[in-house]
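Some chains omitted; the rest stay in position.
A, B and C label the chains in the order they appear, each numbered from 1.
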Amino acid sequence: MARVVVDVMLKPEILDPQGQAVQRALPRLGFEGIADVRQGKRFELEVDGPVDESALARIHEMAETFLANTVIEDFVVKVEESEEGAAVAGESK
Amino acid sequence: MTARIGVVTFPGTLDDQDALRAARLAGAEAVSLWHRDKDLKQVDAVVLAGGFSYGDYLRAGAISRFSPVMETVIEQAKAGMPVLGICNGFQILTEAHLLPGAMLRNNHLHFICRDQKLRVENATTAWTSDYEQGEEIQVPLKNMDGRYVADERTLDELEAEGRVAFRYLDMNPNGSLRDIAGITNAAGNVVGLMPHPEHAVEPLVGTGRTDGLGFFTSILKKLVTA
Amino acid sequence: MTLDTVKHAAGTPDVSQPWKELGLKEDEYARIREILGRRPTGAELAMYSVMWSEHCSYKSSKVHLKQFGEKAPESDALLVGIGENAGVVDVGQGYAVTFKVESHNHPSYIEPYQGAATGVGGIVRDILAMGARPVAVMDPLRFGAADHPDTKRVLPGVVAGIGGYGNCLGLPNIGGEVVFDSCYQGNPLVNALCVGVMKHEDIHLAKASGTGNKVILYGARTGGDGIGGVSVLASETFDSTGPSRRPAVQVGDPFQEKLLIECTLEIFRENLVDGIQDLGGAGLSCATSELASAGSGGMRVELDRVHLRDATLSPEEILMSESQERMCAIVEPGKVDRFLEICEKWDVIATVIGEVTEGSQLEIFWHGEQIVDVPPRTVAHEGPVYHRPYERPSWQDALQADDANKLARPANSDELREQVLKLVASPNQASKSWITDQYDRFVQGNTILAQPEDSGMVRIDEETNLGVAVATDGNGRYAKLDPYAGAQLALAESYRNVAASGAKPLAISNCLNFGSPEDPAVMWQFAEATRGLADGCLELGTPVTGGNVSLYNQTGDTAIHPTPVVAVLGVIDDVTRRTPIAFSEEGQLIYLLGETREEFGGSAWSQVVHDHLGGLPPVVDLAREKLLGEILISGSRDGMIDAAHDLSDGGVIQAVTESCLRGGRGARLVVPDGLDAFTFLFSESAGRAVVAVPRSEELRFTDMCGARGLPATRIGVIDGAAVELQGEFSLELSELREAHEATIPGLLA
């Protein structure tokens, strides 16, 4: 089973109060140097069968009509690869 | 003879009983509609009531918009049937593109429940004809995702065509652009708003005001005289 | 993988079992072996351990709670008493009302949002399980110091969780409490109350009867929620690949619960269930053993039929899982199809997992092999009972001797004015609308009164205008000074709040929040509070219908203040006669009912101005409370009073300020003869209220009070745009409003 990720973010021109609230809180928590924060959604889809072009096309359509509201949001569809080098996985205690 | 007003129940709809009650109090025959049925039971108008259909999961209204009943509602609305979307119903109408724009999380990020003052900016729609143009009314408001947004061009167009039907007065409770509380389509048959007129139809109950009854008497008059 | 079957257990008596890790005492484990005549299987051990826990078995509190039954007043109103999911009260016209308070304290500290949310979910299912449609919720809350950083984490999360869950269910939130005190720093109290309404004939009970009847589990799939401790067991029973990590936190799905409510109500309407039980703490262990224990026969359950969210769960874990939004019903075979159809209509998963048997044992199977074979009563109803030692703490005398009446009082009018402002702006006395505005109070269209009124009131019949009112109160400071009186004061205040709104108090529910029962001082507080409450209920004629105990609310050796929270339910025949708190008619007369004494022990004034807790709480006079209640109710019914506000923490000035702000009118007050201004404003003597009387009714009203022997003193008139105390000070409403309303947003926003 393969995983496809759909990232959905508010369009840049749309006010993102959640991101702003996070950004405003950061200095208070002692985190400086973050110029901007945007908060969006991440969908992880477990796909039955191969993730070929036609499957991707279907997922793209699903994202466009359903997972994102394109009046306000942009989205990106990605086939998940194994964790990249730069990624630092977070664990909880 | 009176008119039949249908109220749709989606899974998670909360204010359907209130909307049915409001329709009854206005003198209409109130009819329950079920999300899985395409059949609108020959109603003359439809109310999409408030609540958290599908838990507001994904986006408020996003899942309900694809229900069987909405297929017929969308079709009929385009053919001129009066449709009122209240709160979650408004969200469903924007998701269904029957009304432009979209609803986002309140700018303060909290659910807000308050007695809200509004101005009726368009008293010519199917649902507002019993109000005076510019009349100020006060009805409960309660929502999590009530911030109306649309691009500038759409907003200008709405303003120019008189399609901003309601505006928040005194305070903007959710960050809606241009204080927009509700809008109408160009034909005036499809109206959506965040505040809850169906909660303001009886003295004593709720805030004790009856300012919301006009929505239901408006539509009734229109349908019965039609 | 070795499954610990009954047979296997019988053949391996010497296997060592993790009873200790599961929280059992040695003698408790021995008793289980004695009951079964062999060692328990892993599944049985899991069931006993969780059902015999403090939380489920009330083992420390039972001997004290008995008094609520023993001292119960005669009452025609009680249809179902203590012992069921919730008590049921007759409110007339064929209607019955059920209500209950529960705590979700510990989970809300760990994960405020989910802890509080699932607290609401749990109490709503309790009410639903009685056959009632839930119609309102309330939320008595207690947090650490308002300005403590952790309060900023806990409070917004708790409030968002209560709102997030309750709003999504479509239940109006009609009241509650918010109290700050550093004693709750590591132990916030998140109590939740739900009220439900049904017709008498719809009452349902949690029992499994009728051989051959089916056991249906429906609602959410079962996951590994909240089973932390049991994983030890699973990992012992299973090989090294063992179960994955189990979440200690339950996550709620209010949407699923809303479907469960509507689905269950439709099932009730068609009369499809014989018995029903919600799944709460201890999950299926509790539901199956309680249903079987209360019923007439035995029960057989095929555990592998349970729909799982996590396929790796062991049978022990499935039995223990506290996944939310599930119910268990007993259904006659002929009705099963229709039952499942309704579930399908509401997108609710339902599975027949077993049936009622002729025998008397609860038998549970896993893929055909028997893993449980127990007498259900021994699990559900015959758990251990402790007579824990209790002793009046050594510090109690010194605390009481530290008399608050001796604290420095304001020296002049300016100081008095300053202290008034300070009081109404203090976190405990300030407006809670920043919190309550996050709750839907209008949904269902039947809300007659909600915060900030004295009690919440909902209409239950649109034709006749029959309604019910509920208030919750508790004052840990009073209870700390004297737990017996403190519990009675909580009862009295709640009773007074209901009466002030015009409803007749009928019955009580409560949530007893205390520290560790292993501490004799705490146990003494508990014993005193329950005794006080039981005696008080007897005197007021309002039976206790149910409630909840939350123990171990302490950090290290330091317990929270003993905090009995009391909910009073009242009925009002005609909600159009309800009394609001708002002073809204210019010229109406303000009367103070009851007697004012110098009583400052535990008072808001002593806390706000002196950060002091000592002395004795106000004197309790329940006969007076009853009389006051009767006057408030008749006065409202007969149109003699247009507004009423009970007096409690903060005294006269707090109540008058709230009534003025609510109505947008000022008040001119005079200090009555025999009192000084300070005592008049700040005393917290019990058994009092302020009312607004139309001039035309003055004589009739004072005559009634005189004839009944209730002191009624004219203290002023509704007038202007300021609260003015003649000869002392004047405070513009705008200034009072700013002080009263800015505090909480300032701390939390």
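By definition in this document, a contact is a pair of C-beta atoms (placed from the backbone, for glycine too) under 8 Å apart; a residue touches a chain by one contact, two chains touch by 3 or more.
If you're wondering where the values come from, they're calculated on a predicted model, not measured in any experiment.
Look past the single copies shown: the full structure has A x2, B x1, C x1.
Here is the rule we use: only the chains that are shown with their structure count from here on.
Least step count on the touch graph, subunit A to subunit C: 2. Ranking A-B and B-C by contacting C-beta pairs places B-C first. Work out the mean CA point of subunit A and of subunit C, and you get 41 Å between them. Subunit A and subunit B have centres, each the mean of its CA atoms, that are 32 Å apart.
Taking each chain's centre as the mean of its C-alpha atoms, subunit B lies 36 Å from subunit C.
Among all residues of subunit C, none touch two or more other chains. Counting partner chains per residue, subunit A shows two or more touched chains at no residue at all.
Residue ranges of subunit A in contact with subunit B, taken from their complex: 10, 13-15, 17-18, 21, 66-67, 69, 71-72.
Subunit B meets subunit C in the complex at residues 11-12, 14-15, 17-18, 21, 51-52, 54-57, 110-114, 140, 142, 144, 196, 198-199, 201-202, 204-207.
Within the complex formed with subunit B, the residues of subunit C that make contact are 160, 163-164, 167-170, 253-256, 258-259, 346-347, 436-448, 459, 462, 575-576, 578.
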